[in-house]
Each structure stands twice: as C-alpha cells, then as structure tokens.
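The structure under discussion appears below in the form of structure tokens.
All protein chains but one are shown in place.
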Amino acid sequence: MSARLYHEAILAEARRGEGAGRLEAPERVVERDNPLCGDRIRLEVQLRDGRVVALRHTTRGCLLTRAAASLLARLAPGRTPAELAELDRRLEHWLAGAGEVPDEALALFAPVREVSSRHDCVRLPFMAAAALAREEAS
Amino acid sequence: MSARLYHEAILAEARRGEGAGRLEAPERVVERDNPLCGDRIRLEVQLRDGRVVALRHTTRGCLLTRAAASLLARLAPGRTPAELAELDRRLEHWLAGAGEVPDEALALFAPVREVSSRHDCVRLPFMAAAALAREEAS
Amino acid sequence: MRVDVAVLRRDFPIFEAQPAPFHYLDSAATAQICRPALEALCRFEGKARANVKRGVYRLAEAATRAFEEARRQVARLLGGVDPAEVVFTAGTTLALNLAAHGLSPRLGPGRRVLVSVLEHHSNLVPWQLACARTGAELVAVPATADGRLDHEALERLLDSRVAVVALTHASNVTGAVSDVARVARAVRAVGAVLVVDGAQRIPHGPVDVRRLGCDLYAFSGHKAYGATGAGVLWGRRELLEPFPPFLGGGEMITRVTLAHSSYREPPHRFEAGTPPIGPVLALGAAARWMMAQDWQALRAHEEALTRRLLAGLAAMRDVRILGPTDVGERIGVVAFTLESHHPHDICQLLDERGVCTRGGHHCAQPLMDHFGIEASVRASLAPYNDEADVDALLEGLETVRRILG
Partner (left out) sequence: MRVDVAVLRRDFPIFEAQPAPFHYLDSAATAQICRPALEALCRFEGKARANVKRGVYRLAEAATRAFEEARRQVARLLGGVDPAEVVFTAGTTLALNLAAHGLSPRLGPGRRVLVSVLEHHSNLVPWQLACARTGAELVAVPATADGRLDHEALERLLDSRVAVVALTHASNVTGAVSDVARVARAVRAVGAVLVVDGAQRIPHGPVDVRRLGCDLYAFSGHKAYGATGAGVLWGRRELLEPFPPFLGGGEMITRVTLAHSSYREPPHRFEAGTPPIGPVLALGAAARWMMAQDWQALRAHEEALTRRLLAGLAAMRDVRILGPTDVGERIGVVAFTLESHHPHDICQLLDERGVCTRGGHHCAQPLMDHFGIEASVRASLAPYNDEADVDALLEGLETVRRILG
C-alpha cells in the first residue's frame, strides 16, 4: 500500500523541487508548521493585481510535502489567494474521498487518499497558501 | 449479611444515645464530618488532669454512627485524648481485619468488619475523639 | 412502541453477569455500559492498541481514525454540531474545570458567576476556585421548594455584571430538568455565557445543544452507557477559540521552544497528552448506540416507571420526595428521605434484596442545605430498568421499616 505511495511521479516531483528557494524582495511571507512532525514550509510570494506572479518556498519535510510544494509552485502563478484557498479546500475533500481531483497535476497523490495519516503532509504547502487569503481577509 | 449488621445490640445502643446533648461550658469542642455522606458529630469535652471527665455529643448520622457515639460516651471518661486516639487506631485495625477488638464494648460491631463501606460510620465518633489529641499536640 | 426491557437488556452485559436479584437503581452515579461500547473498549485495548494523532503505521492510523470517528458520533449526539467543537476530557468534572479556566479571562472584580443551589459540586467548586482566583463574585440562584430551578429568580439576577451562568441541565438529586432554552435567551440578552452541565440529562436522550442555545455543554461517558475515564466539553467554536491552554503537554502545541510555546486550535489545544483512547472509543460507540434507540418509546417507559415509583413512595407514611412530582418536568432520578431512618441504613438493607441505591449528599450539599437535610436515598432509572426494579425498591422499604422499627 505505502510502496505504491512512493511511485516514480511523486519521487520525481519531490526531487524536482520546483520553486525551491527565496525571492529577492517578497511581498508576502507565510510560515506553516505541521504540528505532528515539526515539518515546516515558508512561502514567499509576489502578487500583481491580486494574482500570484512569483512563489518560492523553503520546505523541510517528507517526500509528500516536498512533492506538494513543488506542485504548488507550478500551480500558483496566475491564481488569487482566494483561489488557492479553494484549491486547498478541494484537495482536502478529495483526499478524504469526496469529489474530483482539484487539478490534474495533483492526481499523482491518489494513493495518499487511503493513508489518512499523511493527508496533512500533502496539504501543508496548500494550507500555507490558503493562509495568504485569510491574512488578506483580516 | 447487612441484616446481621442491624442486630439488636446495635439498634439498642443507637437508641440509647448515651451522652447525647451538650455540656454547660465545654472546655473543648471538636466537629467532624464524614465527607462521604455529610454525617456530622460534635463532641464537647471536659478534661481534668488531662483525662476526660465529661463528654457529650451531638450526632447526625446513621445507626452505626449513633451506636458508636453512644459507646464513645461510655468509654471516654477516665481516658486521655492520646488513649482515645490509640483506641481509634486499634478500632481501625480491628475493622480492617487485624488484631483484637480494642474494647469488649465494641465487639457488637463485629459484623461491620465485612462491610468496608461502613467502617467510617463506626469510626466517625472515635476519629473526632482522636482529633482532641492532635489538637493538643499542635 | 412499548419497550421490551428483556430485549434491551441484551445490550447490557452486566445483566448476564450479575446473579439475580439485581435491581440496579444507581445509574445516575454510573450507568451500565452498553455492549458496543464495551466491545470498542476491549477490542482497542486488547487487540489493536496504538497511540493516536501522530503514528503513520496502519495500526496507529486506524486508532486515529477511530478516535476522530468517536468525535463525529458525539457531535451527532449533540444535534449534529461541528466535530471540531467536541473536546474529549477525562469526564464531566474535568470538562467543567476546563470551562471555568477557559472563561476566567472574562472574570474579575465586579463580574459575577451565577450558579444554582441545584449544582453538583463539580459545577460549583470549579467556579468557586475561578472566582477566588479572579476576584469575581459567585452568586447563587435559588431553587423552588420542590427542587426545580427558580427561573424567575434567575432572570431577576441577570444583569450586565453577569459574565457566566453555570447550570445543570437535570439535577442529580431532584431529577428536575431546567428549561435551558428559556435560560439561554435571557443569558444571551445580557451578553453572558451559559455553561450547561449535561451529565444527568444526556443519558436520557440526545440533546441538540445549538437548539438549546447554550454555549458550553459537559457530560461523562460512564453515565451515558460508555466507559469510565472519558467525557466531553462541547463549546461553540467562537467561544473555544480564544480559550487559553489549560493543561500543558504533548499534542496541544504547534511549536515548543524552552522559552515559548504556541498552541494548536481547538479541540486539540485542550487535549494535552495521550487521551483516554479506549474510553473515548467506548463513548463514541455509546453515542452511536444512543442514536439508534427510539427515545420517544424510552421516554414513555421512563415516565411510566417514574410515575409508579413516585406514587409508591407517596403512598408511604413519613416519606419525603425531594423533587417535582410532575413526570413531564423531570427525569427518573428520584431522591427521598424516610423520616425515621438514615439513608445509609436504608441503602444497606435494600442491598440485601439486590436493590442498588445510593445514600448520601450526592455531591450536592448546598441542595441538601436547601432541603434542610444531610442526606437522602436516591433511586435512578435507565432504559434497562423495569417495574420489577421499582417494586423491589418499594417492597424493600417496607422491610427496612420492619427491621429497623
């Protein structure tokens, strides 16, 4: 079951590490912990007209978190923080077994749906991105 | 088992209520609660040369407590507070199944030994008397 | 639908285990556990134990899932609230202490906490301690002569000084059920928080806490057909959110350094350390069992038994009943005194005939003071009781008189 978790696409995505690193002068910074394991992500974001134009992340986490961070970096540009929050919400539901995959790029996480203890590993980067929207709202 | 508890001698002793009432000008007063049922005893005592010469009690309690209070009133005169504390200690042990009955007058409580939930009912008056010694010491 | 007690008792393993006669009339102290709760408990502890909330191996993941499923079952029992509003505790007592601690920032000199004289010590002492700590004033709401909450007096006491009102939903002595919805409206009008002790009410059927309009609701698993060791504090999310941490420890933090800790959101902030996992799973199973019952039928059954018990007692000379006589206003928790005999002596002799009742102050001394007594005998009913139980008690009281004179 968990061997399937570590299929080639996930390993490759984690290794790719798209968007790893920092921005020169980030406009917005969010940090987020996974309280269960101490994993942490830091997002640095540049917005224009309310849309993400650049996103970098520093991620200390497991393969699932790193693959998810890499995918976030690919999915974020062009979206608003509110759209990213919606993406996280739909990701949560999909992992829990309800609804469609929120984006085809995330379909590689399908085997994680059966492993509830790891849902938060996948979600950590998206939860951090969702926090951008909450900060905006408040 | 418990029917044996309420044998004639206990009922008679409880009804007798030896020493019930108050002293004119008590030298020492102790109050003691049974925290489990709210029962309460108030002892009023007169001492001479360190020995009890008069003891009265106001007892709100079950038959066992009332019988015990009545017996205390009969046993206390002539004893020192320390001796009463020792009497309580030996009563506790005897009820718990160890040692001899501390005084023949208390033998009527023999059936209570098997009913651990009621030991404190019998002991309440004697614990109050033992408190006289503790107050003295402090 | 009539309740077939013989069938219902099959759900309660104790009735197979205890030799007859066994008339268990002490469910208000602890109810008997239902079979699904016992099975959940013993299965988890004996066959599938792992710690929750962090493990990734399948056994640990299954434990975590079961734990969160128990939270959902309790959320359903409380009217379908958000499971994240359900905090698991060690019991009602801990839940109410958590409530008093969490609400302490609202207390202080000039502020008042109202409690009624009907309260169990567990819904009184925590507020005394909180008031002593903060300088707030504890004010007593009186009871009526027949042991109900005096709603008018409560309403007269409500003003802007009142920060918290802490009330029992049903009294563990008089059985009186308070009109919480009415109280909640009045409490909300003055901007105070309403804490409800549901320990005695929940065993008599599901409660819709949102509909009631209270803010916090506490109860124990062991009185609601679950196991000893677990209970619940439900709280409105907006209210729980700013509660300061109560117990410190593992699982309730986001990050700890030696100098500083930051805390997780509810409910985890209030579930420090390893929770009572087995008892929580039992509570979840008990909540599910409760949701599967026909409470209209069970309620009618309980009312009929209560009526029979009250009538039997009323027919005896020198019996004093300590609660309302209208069964519509009460649960089947019936306390009484016999003028000439002490509750302990009565209970002891009732046990002789297999009748289990409780004698004492029932952890409600202010209510005993209200009635001018020290103690009483209490018989408390649950769905598994029947007419034979009630009759055994009534006949037992006649024997008590015969033996003790």
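Labels for the chains are A, B and C, by order of writing; each one numbers its residues from 1.
Methods note: contacts are C-beta pairs under 8 Å (C-beta built on N, C-alpha and C of every residue); 3 or more make two chains touch, one makes a residue touch a chain.
Treat the numbers as computed from the prediction; the structure is a model and nothing was measured.
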Of the chains on display, those the missing one touches are A, B, C
Sole contact to the chain not displayed, among C:Q18, C:S160, C:Q296 or C:S340: C:Q18
Cross-chain touch to the chain not pictured, restricted to C:N51, C:Q293 or C:T399, is C:N51
Which of C:P279, C:G332 or C:P383 contacts the chain that the document leaves out: C:P279
Tell me which residue among C:T30, C:T144, C:T325 or C:T399 touches the hidden chain in the full complex. C:T30
Touching the left-out chain: which of A:V45, A:V115 or A:L132? A:V115
Positions on chain A where the hidden chain makes contact: 1-3, 5-6, 11, 36-40, 60-64, 115, 118, 121
Against the hidden chain, chain C presents residues 13-14, 17-18, 26, 29-30, 32-33, 38, 41-42, 45-51, 54-60, 90-94, 96-97, 100, 115, 117, 120-122, 124-129, 138, 140, 220, 222, 227-230, 245, 247-253, 255-261, 272-279, 282, 344, 347-348, 350-351, 355-360, 363, 365-366, 369
Provide the residue numbers of chain B that touch the chain removed from this figure. 1, 33, 35-38, 115-118
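Keep this in mind: only the chains that are shown with their structure count from here on.
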Based on which chains touch which, is the overall arrangement a line, ring, star, complete graph, or other? line
Separation of chain A from chain C, taking each centre as the mean of its C-alpha atoms, in whole Å: 44
Centre to centre, by mean C-alpha position, how many angstrom separate chain A and chain B? 74
If I count partner chains per residue in chain C, which residues reach a count of at least 2? none
